[in-house]
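The structure is given below, and queries will be raised subsequently.
Just one protein chain is left out here, and the rest sit where they should.
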Amino acid sequence: MAETILSVKNLKTYFFTSRGIVRAVDGIDFDLLKSECLCLVGESGCGKTVTALSILGLIDTPPGRIVGGEVYYDSVNLLTCPAERLRHIRGKEIAMVFQDAQSALNPVFTVGDQIVEQIKLHLGVGNREAREKMIRLLGEVGMPSPEKAADYHPHQLSGGMKQRAMIAMGLSCDPEVLIADEPTTAVDVTIKAQVLDLLQQLKETRQMSLLFITHELGVVSEIGDRMVVMYAGRLAETASVAELLGNPKHPYTVGLIKCLPDMTQTRDRLESIPGTVPSLIEPIGGCLFHPRCDRAMAICRQEKPYPVTVGEGHTVFCHLYSKAKG
Amino acid sequence: MTDKVKAKSIVQKIGGFRILILILVAAVLGIILLLDVLVVEDSIFDPLVYLYIILGTLVILYGIYPLYRGRRLTGYYWERFRRNRLAVAGLAFILFLILLALIGPFFTADPTAVNFEEKNLPPLGFSIEESIYDMGKQEFVTRSITGTSQHLLGTDNKGRDMLAMIVSGTRVSLQVGLLATGIAVALGTLIGIISAYLGGKMDNILMRFTDVMMTFPFFLLLVFIVFIFGPNLAFIVLVIGLTGWTGTARLIRSETLSLRTREFIMASKALGASTGRIILAHLVPNVISLIVVIATLSIPGIILAEAALSFIGLGDPSVTSWGMVLRAGQQNLDTAWWVAVAPGVMLFFTVLAFNFMGDGLRDAFDPRSAV
Partner (left out) sequence: MRKNWLRDYTIKRLLFAIIVAWGVLTITFILVRVGPTSPADKYLANVAARGEDVAQVTAAVEARYGLDRPIYEQYINYVGNLVRGDWGWSFSTSMSVMGLIKTHWIYSFQLILLSTIFAALLGVFIGVISAVKQYSKTDYIATFFSFIGISIPNFWLGVMLILAFSVQLGLFKTYYDTGIPLLSLANLKQLILPVVTLGTGMLAGYVRYTRSAMLDNLRKDFVRTARAKGLPERTVIGKHVFRNAMLPLITIIMFDLGSIVFGGAYLTEIIFGIPGLGQISFNAIFADDYAVVVAVTLISAFLVLIINLVTDIAYTYLDPRIRYD
């Protein structure tokens, strides 16, 4: 029985803007187990990145604020622990890799220096040792000529190399958890495959947990062990990847999977989910998906759905399944 | 071809009716200038008037007229500008200054009238202690002198009325500010656009020349030239204009460079428009908003340059300017402090007003800033 490394309970992160309160994350729960890859899935704007940032306390405080919930790591609530403790955890126990490597890296320092900085900070080693470790890391992530690459500035590297440098930076202090925010989205297809392979391999060799954020179901099926589907800041469905992709319950998830083009069939039009994501400022009552749902019932307009277990480790947030069986 | 069509095509050949008017005005001025220099004894026009007429014509033809034609756009910009309260305050102050400069001299005393009886009077509402050695009593007698309503801002150590001098200075500063800036910006724009649009060798030569001119510190160059040629107001205006264009040239050049590759210019070229026409009809209107902002923000520096020149004694001695008053004030700080304060306050607020207005204009014109 794998242990739970990271536990998110009822996380709520709101942004207070002049136009109103944006409920970016409105009550999210999930657990991340040791050595597993949990995929946080949803379309743009559903709150996946905000969730990840909230875990590490990286939300820009005006205008955002984590207004409720708990995030437990190693029996410490990251949302209320002292700043010093959080700083020690960041980068060392829980590391994050960002989506756009070009803007996420500091343009005036070499990639080597940026990695060494982190190593020296958390591991307290000297310059030479840090540099050696850094070069090993770059090799491990598949960077060609790591010695040379280390002395390059970000803009001198190609997209794939930058991404690898970012991953190396994330791994530098052997974290327990690696949060990867859409690491393959901004990269072309060949690199995408390489990065996925790399992450898969790293997860296995280092016994590291991976919280993988993406909107691409294909990627999820390749690398994910379990997945969490988010919609408009709330949970829709949680299950193992195989279970959810084979047996989706929530109408939104069903719609998402149907949207994937099927290579075996000849069709005239691609399927899509009608309607648009609701505004997160004026929350409508009940289930946030009901305006677009073809199976909406009266109760969906009034009451927020609660979690229902529909299989082993498979939870849905939908009134369709909340009626008592029988 | 009918006469009307013939006339129209001639006008188009020259590049539009505005060029026609410009040429006419220049010709008339040229004739008057020749008469002035060669035939008539006294000057028909003060040299400044020539500059006024040329710049005025340019502003009306290329500034006011387009504003009138594009009324809706002008209104839109004005709405955005209006929301910046500081900018509007600046504009109000500048209008007040213009009014002061135009009609003030009719209501104030002669700024050059010396009157030792009434020297060193403080402004209305202030008093100062004065110690005079009384010959009769053989000791220092201290008495208090208070300002009178006759001299609202007091007098200097030669009895000249401060208010009159300030009003006269307003006139000088505004003239220099508007005219010299006009010349500098016009010249800078011309050089910038030509350099950027023609590119290649021309660009190189013009930019090298600009670099050389920029290497001279602006004020030192001014001082040098005024030293060589002598301090005369019209000349000072001309010199400031002829040396202060470098910043504008650089800015306009870079803006034009980015415009040059935009599609509408290429489309124009593809349709067969000549270089001159492209420059005048397409490039200039697009940089006008930038020109206006640059001009407004340059005026303070230019007014200060003239004031600094007068302050050190290199201004036109026949004209009372703020700098000159400040100079007199510095020499009498212990006896008549108000003489040094008044012109500086005017300069400060004038600079502030133009800076606020320039910032407001820049924000109003910038499509990316939410006003």
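Each chain gets a letter, A and B, in the order it is written, and its residues are counted from 1.
Here is the rule we use: a residue touches a chain if its C-beta (ideal position, glycine included) is under 8 Å from a C-beta of that chain, and two chains touch if they have at least 3 such contacts.
Computed from a predicted structure; not experimentally measured.
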item: Of A:Lys9, A:His153 or A:Lys304, the one touching the omitted chain in the full complex; value: A:His153
item: Candidates B:Ile19, B:Val88, B:Leu221 or B:Ile288 - the one touching the absent chain; value: B:Leu221
item: Touching residue (missing chain; options B:Arg83, B:Arg208 or B:Arg262); value: B:Arg208
item: Contact partner of the left-out chain, one of A:Phe30, A:Tyr73 or A:Phe98; value: A:Phe98
item: Touch list for chain A against the chain that is not drawn; value: 53, 56, 58, 87-92, 95-96, 98, 100, 103-109, 117-118, 121-122, 153, 155, 169
item: In chain B, positions touching the absent partner; value: 208-209, 211-221, 223-225, 227-230, 300, 304, 307-308, 311-314, 326, 329-330, 333-334, 337, 340-341, 343-344, 347-348, 351-352, 355
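The working rule: only the chains that are shown with their structure count from here on.
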item: Chain A and chain B: spacing of chain centres that average the CA atoms, whole Å; value: 60
